[in-house]
Structure formats: C-alpha cells, structure tokens
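Yeah, one chain of the complex is gone here, protein chain that is, but the others are all in their spots.
Each chain carries a letter (A and B) given by its place in the written order, and its residues are counted from 1.
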Amino acid sequence: MADFFHQNLSYFLSGISVGGQYALIAIGYTMVYGILRLINFAHGDVFMCAGLMMVYLSSSLPFAISIPLVLILTVILGFAIERVAYKPLRSAPRMSVMISAIGVSYLLQNAALYFTGGLARVYPEIPVLSASVVIWDAPTRVVTLVTPFLTLVLVILLSLLIKHTKIGMAMRAVSVDFETSQIMGIKINKVISMTFMLGSLLAAVASFLYFTNYASVTPTSGSMPGLKAFVAAVFGGIGSIPGAVIGAFIIGICENIIKGGASIFGIPGSGWTTFSDAFTFAFLIIILIVKPTGLFGEKSVDKV
Amino acid sequence: MKTLLSLEHVTMQFGGVVAVNDLSMHVDEGEIIALIGPNGAGKTTAFNCITGVYEPTNGRISFDGSPIIVNHPAGKMKRLYGGLEHDMFANEKVLSPTPDEITKLGIARTFQNIRLFKSMNVFDNVLTAMHLRLKSNVFSSVLRIGYKEERAMRAETEKLLKEQGLWNHRDDKATSLPYGYQRRLEIARALATRPRLLLLDEPAAGMNPQETLELAAFIREIKEKYNLTVLMIEHHMDLVMGISDRVYVLDFGSLIAEGTPEEIQSNQRVIDAYLGVAEDV
Partner (left out) sequence: MDREKRNHLIRVFVAIALVYGLVAVLEFTLRPTSIIFTVLRKGAIYSLVAVSMNLLNGFTGLFSLGQAGFMLLGAYTYAILTMPTAVKESERVYRYYDALIHFDTGVLAGLIAAGLIAAVFAFFIGLPVLRLKSDYLAIATLGFAEIIRAVCQWDVLGPLTNGANLLREFKDLSRITLPFSDIPFPPTLFVFIVVGICILLIVLLINSSYGRAFKAIRDDETAAEAMGINLFRHKELSFVISSFFAGISGALLAMFQYTVQAQQFRTVLTYEILLIVVIGGIGSISGSCIASFLYIALSEWWLRGLDMGTFLGINAPDLFRSGFRRLVFSVIIMIIVLFFSRGIMGDKELSYERVRSFFKGRIHRKENAR
C-alpha cells in the first residue's frame, strides 16, 4: 500500500491540487444555483477570462499590482454579466435564462478568441507559486501544495461570511425562498450581485492556481474545468458549499488517478487518458440517476 | 349497488407529516359523492393518491372490484410511520401505477388551479385527451396511414364540444376563455378520456352563486349523459348539499363524519371542525 502511494504520489498530489481548484470554481456554481436555480454556463469562461487578464496585465505590470487588479476586474466582470444578461430575465422562464447563460459563454469565448488570435497564451510564472519542489521523490510545484490549504482557508472564510454577516444571512434566506424573502424586504438584486461577485472572486483565485500548473490559456480552457466544477457541485448536492468542495476533491483525485491509469492498472498505451474527461460525466450521470439531489442536497416535492 | 371505488386505510405521510390518516371510504356506481373539510384537511392529497400523483404510504385503493394501488411502509418510512394499521398490507404486492395508467383505467380528474394546455386552442385541448386511446403507432400516425382514426377522434371532439357548449370557442386559445368556460373545458377534456369515475377538485372555486347553481345542474346533466360516477372536493355548501348523495368530511387528514347531506349539516363534530370549538376557560 505504501509502495503504491509512493509510486503514484505525483498523481495524488496533482489530484488534490486540481480538486482544490475545481472546488473554488464549484462554489460559484453552487451559490448561484442555490439562489437563482440557474446553471451559470458562463462561469467557466469567467475563470478563463481571469487567466487571460493575468497574461495581459502581468506583461506590463508587476505582480503586486496585476494580481489584485485581476481579482477586481474579474469581480466586475461577474457583476456585469449578472446585470446585463440575467437580471432582465428575472421573470422569464428558466429556459430563457439558461439560454442567455449559454449566449454569454459563447460571447466570452469568442471575445477571447478575437483578442488572443486563437493562440494559446503563455501564463506568467508567479514567483513562489511556480517554484519546483520535490516531495518524497515526486517532483512538483509549490502551487500543488498551496492549493488545498488556500482552498480550505477560503472556504472557511466564506462559511463565516455566510453564517455571521447580514448579507450572508440574506443569501441563505433567498436560497430557501426567493419570493418570501423579497416580501420580507431583502434587497434581492443586491444579494444576487453579491453572490456573483463572490463566485467570480473565487474563480479568479482558482485561475491563478490552475494556470500556474497548466502554463497556458486558450479561449476554451475555461469550459472543461467549468463543467467539471459543475459536476462537483451536483455531486455534493447543488446549493451546498461543503458538498461542492468535497465533490471537487473527489473528482480531481479520481481524474488524475485515471490519467495515471496506465501505470496503476498496468494497461498499456494512452488508452485511459482519453477518458479522464469522459469519466467526470459518467460520474455525473451515475449520481443523477442514483441520487439526483447529491450528497448533501434536499429533496423537494412538486405541488399539484 | 356496486362499489366502484374504495379506499381502505389510506395514509399519506410526507416526512413526519401525516397529510391523510387512515382514510377509508367507498363510492358506489352512479353516485355523486362530496369530500369536504377545512383548508389543509388533506382532500387534494387524497385525490392525488387516487390518481397516482402521490404514492400513498399505506393502504389499498380498489377500482371496479380489483385493487389498483397498494402500498405499505417500507425502508426508512417503517421507522418514521405515524399512521395506523402499519402491517395490514405488509404481505400484499405493492402496486403503484403512474397517473396515466390510472386514467386509462377510467378515472379522470380536474385540477383545483385549472391546468389546461396553454399553448393549444380549445379544440386541441380536448383532442389531445383522446390520445390515450390511439391505436396507430408513430409510423402510421406520421405517414397518415391511420387517418381514419384521427378523423374519428376529430368527430368525437366536435360532438363533445357541441354538447358542452364550447363549439363556438373551438379556435380560441384555451387560456383566453372566461374563467367559467375554462372550468367547463377542463371537465370536457376529462370526459374525452371516457372515464367511468370523474374526480372534480373544487369545480365551483371562484364562481358566484348563480354560476354555482348552473354548475350543479351541469354536473347532474353530464352524470346522466355519460353514465358517470362523481367524486368531488368542494367548499360551496350549496353545491355540496344540493347535488351530493353522500358526504365525507375530512379534518386534519382524518375522516370525522360520513352521511347524507342532512346528517352532515347537523353533525356536531363537523360544525366544530368548521367553526372551531370554544374552549372552556
């Protein structure tokens, strides 16, 4: 057992690290879904945009300025998307809002395509994070080690915010009952904007960690992590933040083990790598069929 | 007289809440039965159990002499169950058909908050309800090989709409009809499934006394014309007392009285349930 761990340590390490990055993205999905019952298809692209902003800003500014600037700009982007694309459709059928989300995703990807000229952009090396270290014979980067801790710290901060502040209380109220909380005088629009801004902030943090590992950004590099983070959110029971975090770690680890499958299961060739993406979806479908409400979700009864 | 529908010890529990508790009742062929009770007494829940929308937690429902729905508490519910007779049906085969199967047996219903097909006109609303008897498969239906069947369905719809006085509105959108007509259309649509038992969920809701009187005559008329048995939930006492043969009264999920309208009107428990009991101070 110890041998097995030792041999595949690099896969486990990157699994935990990717899991943490997915967790940060997944929180954005799960919070928005909890409040608006909307799959924010554009969230993965917001994450990609944060990556691109970093590429462009860091080329002319020092990290001390560009990192906070990316955080602020991503938050503004998340806020703007909600105001422009979702707010006008608040009373429209759910399908229209989802279509609008898909439209925003399409728009962001095409905008990125235009600005990058379709080329993969090299992600800057953030000092400390991209330094290499060797742990128990497995070479890796500092970011791999930092990610799980940073994720946990952020999740704890977020939980405190939701539990103990006024806006957090309002968020919980809105997610339980949208209409009633409106009647109770909660400023719905403020709460929703706040949710989007928090989600985008975490996505921006995730982008620093993720792209430092992957080293380049393309217009579509947001869609896969986005979808996987969403699957994580569904797995944990959509609307539940701890659920999303646990789901994200499980998916991150499983995916990387499959990537390393050739060495683990002794099956030759690149056979399994193709499936690391497919696995996530197979996983999703199994969850949806077996327990559609996820690990921590609540069951709802339709009224007739 | 032959019993058409019977409920035996039907209990419906959501989590820890018992919405219908040990309800036993029967409806004989050709009767008009009313199910009354204060708001939240579990009347619509009982309807939803009969029509297969909910799966009752315990109990047996039979139609035309044979059981159609049977269930007993199992799994987690075994521990949670708060109703009576928890092991009475434990050895029977669980039957839980979907609503469409119930409808195919000959039980049709209307809804408390009218549920018409809102994108369709009046004619198509009724025509769609005949789909359950369609014999052609998709291919012959698409290629119009079964056009005779379609033509027969259209003719029957025409007949039904004329009988219900809706023919002049046939091309109107269902949701653009005046309220009273929407109710009538919902009944016509239910009739199109050719039921033997018709369940009406508050048919007089939102009607004025004049309209309610008309409705009473209407219900009696369709009952005779289509050989129906009627079970209805109603709040308008004039309607209930005017046309029903027997009345069942529910309160907090349990049956508190049963009898002819006259008996019910003088039943102290019913009066208490509706008006509340004055507590001794």
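Here is the rule we use: a contact is a pair of C-beta atoms (placed from the backbone, for glycine too) under 8 Å apart; a residue touches a chain by one contact, two chains touch by 3 or more.
Keep in mind it's a predicted model, so treat the numbers as computed, not measured.
When the missing chain is restored to the complex, the residue among B:T193, B:T229 or B:S244 that touches it is B:T193. Residue A:N110 is the one among A:N110, A:T165 or A:N189 that touches the chain missing from this view.
From the options B:V18, B:L116 or B:L177, the residue with contact to the chain not on display is B:L116.
Touch with the hidden chain on the side of chain A covers residues 37-39, 84-85, 88-89, 92, 94-96, 98-100, 102-107, 109-111, 113-115, 117-118, 220, 223, 227, 230-231, 234, 269-271, 274-275, 277-278, 280-282, 284-285, 288-289, 292, 302, 304. For chain B, the residues in touch with the chain missing from this view are 51, 53, 98-101, 103-104, 108-109, 111, 115-120, 124, 127-132, 134, 136, 138, 141-144, 150, 153, 189-190, 192-193.
By our rule, only the chains that are shown with their structure count from here on.
Averaging C-alpha coordinates per chain places the centre of chain A 48 Å away from that of chain B.
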